[in-house]
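Report on one structure; see the data block that follows.
All protein chains of the complex are present and in place, except for one that has been dropped.
Letters A and B name the chains as they come in the text, with residue numbers starting at 1 for each one.
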Amino acid sequence: MHLRGRWWLILTFITPGLVLYSVFVLSSFAQGVQISFTNWTGYTPTLEYVGLDNYVRMAKDGAWWRAVSHNAVLLVIIPVVTLGLALGLATLITRGGSGTLRAVRGAGAYRVLFFFPQVVPVVIIGIMFSYVYASRGGLLDGLLRLVGTDVLSVVPNGPLGNPRTILLAIALAAVWSSVGFYMVLFLSAMSGVPQELYEAASLDGAGRLRSFAHVTLPLIWSHAQTALIYLAIGTMDSYALVAVMSMTGTAADSGADVMSTYLYRTAFSFNSQFGYASAMGTVMMLGSVALALVTFRLTKREELEY
Amino acid sequence: MSVENCPTPVPSSHSSSFHRPTRRGLLGLAGALGAAGLSACATSGAPGAGAAAGSSDGGGAETSPENPFGIAGGELKAFVFDGGGGVPHLDLTEKLLEEKHPDLAADIVRTEDLSTLQPQFVNGTPPDLFQNSGAGALDITSLVANSQLASLEDLMAAPSWDDPEITVEESLNPGVREAGTVDGTLVGLNTVQYAWALWHDAALLEEKGWEAPTTWDELMSLSAEIKDEGIFPFAFTGQHANYPEEGLLQPLVAKIGGQEVWKSIDNLEEGAWQQDAVREAAEALLQLRTDELILPGVAQMTHIQSQTAWLNHEAMFIPVGAWLENEMKSAIPEGFRMTAAALPSPDPALADLTPNNPGSGWYVPEGAANAPAALEFLRAMLSKESARNYAELSNSVTMVAGAHEDQQLSEAFTTVTEMIERSNAVEPWQVVKYPTWYPAMAEETRAALISLLLDDLDVDGFLSRCQKAADRTAADDAIAKQTR
Partner (left out) sequence: MTPSPATSSTTHAPSRSEGASSRPPGSAPDGRAPDGSASAPASASPSADGPRRPRRRRPRGSGLPHLMLVPWALVVLVPLVWILASSLKTNEEIYNDPFGLPGELRLGVYVDAWRQANIGAFFTNTVIVVSGGVVLTMLLSVMTAYVMARYPFPGSRALYWLYLVGMTFPVFLAIVPLVRIVQALGLFASNLGLVLVYAAFSLPFSIFFLTGFFRTLPKELAEAAFLDGAGHFGVFFRIMLPLARPGLISIGVFNVLGQWNQFLLPQVLNPQQDEERSNFVLSQGLAALALGENYETSPTSMAQLFAGLIISLLPVLIVYVLFQRQVQEGLSAGALK
């Protein structure tokens, strides 16, 4: 129908965005990959190609693999805890009122409040949590003192000074900052679930937990899936929080060094090895894409219509 | 654009021993990232980026003792690191320059982030002069490797500002040449003395009736007494591992086995880290942990936080550089008498020796448009008047010989100058270079040191970690090697 005007619309609508995207995004990533095949150190206009040397080097680089393992740990902790909390909170808000069907009182206030961490710049969150974990006058220390202990007794050298705990400490800060966003997402998704289904379920004798598992979850599955992928990629690439809270990955015997902080130091602290750093970036890029695909595959479910 | 996890860079570690430690990495990223791209890329075409480079050549006039570089007007474009305090001392230097060369227009740009200069190098339009500090500092080794820095021999050979009878080099304290030499060429002028000291509060010592220790044994027995009084003997920043390394390990090893030990380590000699001197030093430092002499919680403390704790008398001794007073100015309690002293050593002969790294490096790019003006600026800066002015404004000591002889600034300042004098009287300190040459290796050795001091690494573990790092560096062909 109306094939005439069709192509005109398509062309005018697609082209500007595509041009902008190609010029700034696609070409810069492409060049980034290009640099990964060189030994460029950032001060000269020319560069020398070295083939796959950088990649071979990375394969043998113990510090790189350590960083990868740290990312893997974060990849397990952060999505699970964040989405778990987000789902839980969203459910409580949506259906935590009296009975199992109503929204909890003050839901609107909760929704606004819980989203708040999202508007705080990540750098500030990092600084803030550094003070939370501090051994002198820190919030955690203050709380522990109320129950008769203190943070250094519970965690020798403090959460951010102890190589065994620093990654977890940072993960908690990441969770704190992200839960609100995903909670809002789930709230919206849940608001689309019709009331009758819950009523029917409770008629059948299902309690909150059962109706969550069998009504809510399946119907918002695609949102959960998207959220998971988004969060997983974000965790892979996350830089700011880790960098602030661990001196760009070096604190606590590099206990929290991740790929992005190691990349940063490679490019800017270790004699400007931009070529090597770009190789790391390229590998991270491939990893992100692979991660997205794998996550997608693993969590694929039949979409339910209601 | 992703709503969350917008990647934001963050403070880098204080990794260079020359630079006044800062928490600037955040900004360092930007500038450093401001590096331009590839000429291989299709869009290359170099419109000039950032600030315009230096201007017309101002040389060509007759040289004379008053005008050794033959300047005849023109412009000078310089970039200086400004950590937030302004750089007021340069006003005087500019004035001196102006008086001597009224037709020379100097434009000194103060910036927090030197890495913004990187594109200028790539485009071939660098400034005439820059002062390389802060976390955005440029990588000098790379610049030298690419022949982008000019030699400063002419400056060294020129007549000094105050006394035309002696050369600039002669007017300076020893160590400047070594500090500024990279790969055999003298490219950097390091004007400020960043000496490391073990600081304490003289008032607190007196109050408790204690004597400042001069030998290691005295230090240890005093520490036991201090501990009994409920104060921890030691504090330092566990987040910036270069502090305990430069402030404790370096001097201790040098005092036990001589400075040659560090030389062999710098030169990546086989088994250098396993030498007896290093082992003994490690054992001595381990005792700090096993005797519980270190303030708990330092592992998480930044330099400011550990220094604050020290100012509150939670700890007695803290290893920091000569900048301590300036850095903590607004937080020093009444009656606190900051005193700098060299780290006590087992061998009393070397007791006064302390690391004394000339820092705050100035460099002249090879492509500078007005190099003579740059050299003249530096010459003016090395005048006694400039040096004294600098000391007054920043409580820091310069490398200009005799400039601070009778300067009465603060008590702390005096203790620093005296400490430096005594150290120079023992022998000149040779800067330990491996952290600059092999930053990845230094990251590992420093992490191992922190582990030794605060976690559960033992001496053998420490030595083997350091040695492994050195061996890896030596075996890696991708890393350019240097020696001294």
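Everything below uses one rule, namely that a contact is a pair of C-beta atoms (placed from the backbone, for glycine too) under 8 Å apart; a residue touches a chain by one contact, two chains touch by 3 or more.
This one's a predicted model, so the numbers in the text were calculated from it and none came from an experiment.
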item	value
Per the touch definition above, residue among B:224, B:304 or B:478 touching the missing chain	B:304
Hidden-chain contact residue, picked from the options A:20, A:154, A:209 or A:294	A:20
Sole contact to the chain not displayed, among A:74, A:169 or A:233	A:233
Omitted-chain contact residue, chosen from A:132, A:242 or A:256	A:132
Residue of B:94, B:113 or B:266 in touch with the missing chain, whole complex considered	B:113
Absent chain, residues of chain B that touch it	1-3, 6-9, 11, 22-24, 26-27, 29-31, 33-38, 41, 43-47, 49-51, 83-85, 110-113, 116, 119, 304-305, 308, 312, 327-331
Chain not shown, touching residues in chain A	1-2, 5-6, 8-10, 12-14, 16-18, 20-21, 23-35, 42, 85, 88-89, 92-125, 127-128, 131-132, 134, 136-139, 142, 176, 179-180, 184-185, 187-200, 202, 218-220, 222-223, 225-226, 230, 233, 236-237, 239-240, 260, 263-264, 274, 277-278, 281-282, 284-285, 288-289, 291-292, 296, 300, 302-306
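Here is the rule we go by: only the chains that are shown with their structure count from here on.
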item	value
Chain A residues within the chain B interface of the complex	27, 31, 34-35, 39-47, 53, 57, 63, 118, 121-123, 126, 130, 133-136, 152, 157-163, 177-178, 181, 230, 234-235, 237-240, 242-244, 247-248, 250-254, 260, 264-265, 267-274, 276
Chain A contact footprint on chain B (complex, rising order)	2-13, 15, 25-26, 28-29, 32, 35-41, 43-44, 46, 115, 118, 121-124, 138-139, 141-143, 145-146, 148, 238-241, 296-301, 305, 309, 439-440, 443, 447, 450-451, 454-455, 478-480
